[in-house]
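Dropping the structure in here first, questions after.
Only a single protein chain was left out; the remaining protein chains are all shown in position.
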Amino acid sequence: MLVRGENLSCERGGRLVFADLNFALGDGGFLQLTGRNGAGKSSLLRLIAGLGEPAQGRLLLEGAAPDVPLCQYCHYVAHGDAAKTVLTVRENLLFWRDLLGDGSLDAGLASMNLTALADYPAALLSAGQKRRLALARLALVQRRIWLLDEPSVGLDDASQLLLVALMQNHLATNGLIIAATHVALGIKPHQVLHLGGTQ
Amino acid sequence: MLVRGENLSCERGGRLVFADLNFALGDGGFLQLTGRNGAGKSSLLRLIAGLGEPAQGRLLLEGAAPDVPLCQYCHYVAHGDAAKTVLTVRENLLFWRDLLGDGSLDAGLASMNLTALADYPAALLSAGQKRRLALARLALVQRRIWLLDEPSVGLDDASQLLLVALMQNHLATNGLIIAATHVALGIKPHQVLHLGGTQ
Amino acid sequence: MQQFANPTRFLKLANAALPYIWIITLALFAVGLYGALGTAPADYQQGETVRIMFVHVPAAWAAMMVYSIMALASAMAIIFRHPLADVAAKTAAPIGAVFCFLALATGSLWGKPMWGAWWVWDARLTSMFVLMLLYVGYIAIWQAIEEPSRAAMVARIVALVGFINIPIIKFSVEWWNSLHQPASVFRIGGPTIDRSMLWPLLVMGLAYTFLFLALHLVSMRSELGARKMRNLLIARGGRS
Amino acid sequence: MKALAGLLRRDLLLAARQGGGVGTALGFFLTVLVLLPIGIGPDQATLQRLAPGMLWITLLLSVLLSADRIFQQDFEDGSLDVMSMSALPLEFVVLAKAMAHWLTTSLPLAVAAPFLGILLNLETATIWPLLLSMILGSIGLSLIASIGASLTVNLRRGGLLISILILPLYVPILVFGLSASTGDANIAGPSLLILSAMALASLVLAPLAAAAALRAYLK
Partner (left out) sequence: MKALAGLLRRDLLLAARQGGGVGTALGFFLTVLVLLPIGIGPDQATLQRLAPGMLWITLLLSVLLSADRIFQQDFEDGSLDVMSMSALPLEFVVLAKAMAHWLTTSLPLAVAAPFLGILLNLETATIWPLLLSMILGSIGLSLIASIGASLTVNLRRGGLLISILILPLYVPILVFGLSASTGDANIAGPSLLILSAMALASLVLAPLAAAAALRAYLK
């Protein structure tokens, strides 16, 4: 499977964020997005996730079922963690599981070491614990393409190692990862795409 | 001025987060809080900021006007950035300035390189730009004690340098800094308090 | 490319047609007003106030017609993705709003002598009031959303959803007993009002229609201009 | 299918935990019931005559007021992003959420209202027709609310707009709901039919409209 962006340009709030962006990522590839705040990393990830449309250019997915849109192959972990605070960790994961497909709840919990917290309401979680809940989605349901927006933020050292293991495992099984970050993630990226936007 | 915590213990949601914590920080001192997710770093910062009360132990402020509570000497920059999305960057800073005391708006804007963004609604800011807006409060109004919860999160390299400069300057002028973080902040802490809490 | 070709062809046509449309409009108004104020008799029970009818009724018709056009254009925009459809709908709204306001104003002017009240909440008046709200809401949508493609989609839905109000207005009088006149022109079994009143009414109706056509073309033209400008600005505009 | 059920279950759970919807609506309902007699004055006859209309209006208002909650929270915290990336078409997402809204807000109120109406000494004869018509009407109310909610999901001035957009669609429901609430069968019969027709129509059209609006905002 190959994800390709052809001279993409993105417009937000009537202003041009980036233009003429090109990239291509194949099986087992890890593309790291870098650039200043406001360069457009998150915006690019949203485009790929189907949450927005490029002002120009196009996104292609090669080697996939023609009738399935790109976004349904993707996991998107954004800046915010789309968790419901009144639901417990388990309930949040259960909902995502039912929504996104099949997967083992325990695997999801274990992947980010949340098993002990399974029955806490998300409201009681600390910042990093919330982040781990969001990341657990990756292991919960198998999806080919991971779109990660600063995934390591707020994680303690142990959890960062878990994340690295998760990503390595995904790449080893021909998964694709596109991650925006300002800090080293602990895995060497195969490609780096630097967005040179405004401040 | 000396901030001292005497065998503090903290309870949240009916569970003990940490117990018998002791620390003392004097002028120009930089205390770094570390520990697993859920160890209680943010909770401790909130205690010091007066947003919560220790289950046991006490917080003392020595060498300060007796009638002014500790929290009024503090800047607290939390995980979230208490910015109003419909207000522009400038309007947000103006409000904080009026609320917290006196200070120069331009200095605040410049400190985190927000001058060019001054008239953007905060809703249009990227994650890191929002973070910079929250941090600008530090330079906007002079306060002796800074309580920073993972301040460097989401900042690009340039902004991290700005933050470091800001902190160094503050320490040089006898300011106190207590910062929770999982990553190196680029300044060597004078003391490190490791919270070994539950996960 | 065809996306741009289309509007430009439209502009050519509009520029060519506009003068004639204006002329026809003026002529129709001249004839209609002559009939309304000149030949048509004062109503035996309503007296001279009946002449308000010649402003009121066509305005009401026009208000409903314009909204229907907006709904139609919105449907076109969704089905055929025709680049002009959104522009047509967007620019029609303010004009329709004015007609609607005119119908409300003249109506309540007329209501005072006829019913002894400026305003009564009978079916038709209520539904007409709602139509006014819909116009306002539709215009507000375009104002509230800056992303043009997004605004367009949302506005289309508003126009289509709101359309059911039109039949409600039309049949409101039959629905439940109403002070307001039942249909006396467009009704099964032919008009019931006197010829001497009917023809000026119809002519005024035509006049309003052509007036709308003229105004619509003008504002569509300027809207297209504005859009071209915006696209240029973004394309050129240095990155924010 | 599993996704649909999961979404529905989750929304019901949320409503139960944070009780936003029906709680507020019920509080609103009670408030109205307490204030109305004071506002109208103690005259029993008037009160009785007005009761059905007042109950209907209160029902409409409380559904209207709970409408904006249908999508907003999910839109803001990014849940809707995740949903839009699932295999479940947005139309069904809307359907599930509208159904949850109906089950947690409209239906309970529709069932409660006629009996609360006794406080406005509603004629006991009209309780059952009122109940029937309100339950039928409430279906449309929730679905239409979901349209309004989707159209204004992240608009600044959503509050005002949502009422303006929903109002024209609620008026007919109120009209026919009222005439269906009269004991008289000859009037009630046809009105009930029309109510059901409207419920069906909105069942088909609302998800389409709302989903289209949500897509516009998510893109």
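Note that the chains take the letters A, B, C and D in the order they are written out, and that residue 1 is the start of every chain.
What we mean here is this: a residue touches a chain if its C-beta (ideal position, glycine included) is under 8 Å from a C-beta of that chain, and two chains touch if they have at least 3 such contacts.
Since this is a predicted model, take the numbers as computed values, not measurements.
Novice: Among the chains in view, which touch the chain not shown?
Specialist: Checking the complete complex, the chain left out touches B, C, D.
Novice: Of the listed residues B:C71, B:L105, B:V164 or B:I187, which contacts the missing chain in the full complex?
Specialist: Looking across B:C71, B:L105, B:V164 or B:I187, the contact with the absent chain belongs to B:C71.
Novice: Quick one: which of A:V86, A:L166 or A:A179 touches the chain that's been left out?
Specialist: The single option touching the absent chain is A:V86.
Novice: Write the list of chain B residues that the hidden chain touches.
Specialist: Residue positions of chain B that touch the missing chain: 49-53, 71-72, 74, 76, 78, 80-84, 86-87, 91, 94-101, 137.
Novice: Which chain D residues touch the hidden chain?
Specialist: 17-20, 23-28, 30-32, 34-36, 38-41, 46, 50, 53-54, 56-57, 60-61, 64-65, 156-164, 167, 170-171, 174-175, 178
Novice: Please give every residue of chain C in contact with the chain that is not shown.
Specialist: Answer for chain C: residues 117-122, 126, 129-130, 133, 179 touch the chain left out.
Note that in this section only the chains that are shown with their structure count from here on.
Novice: If you average the CA atoms of chain A and of chain D, how far apart do the two points sit, in angstrom?
Specialist: 37
Novice: Got the chain A residues that touch at least 2 other chains?
Specialist: Within chain A, the residues that touch at least two other chains are 13, 53, 198.
Novice: Using the touch definition from the top, which residues of chain D touch two or more other chains?
Specialist: 156, 219
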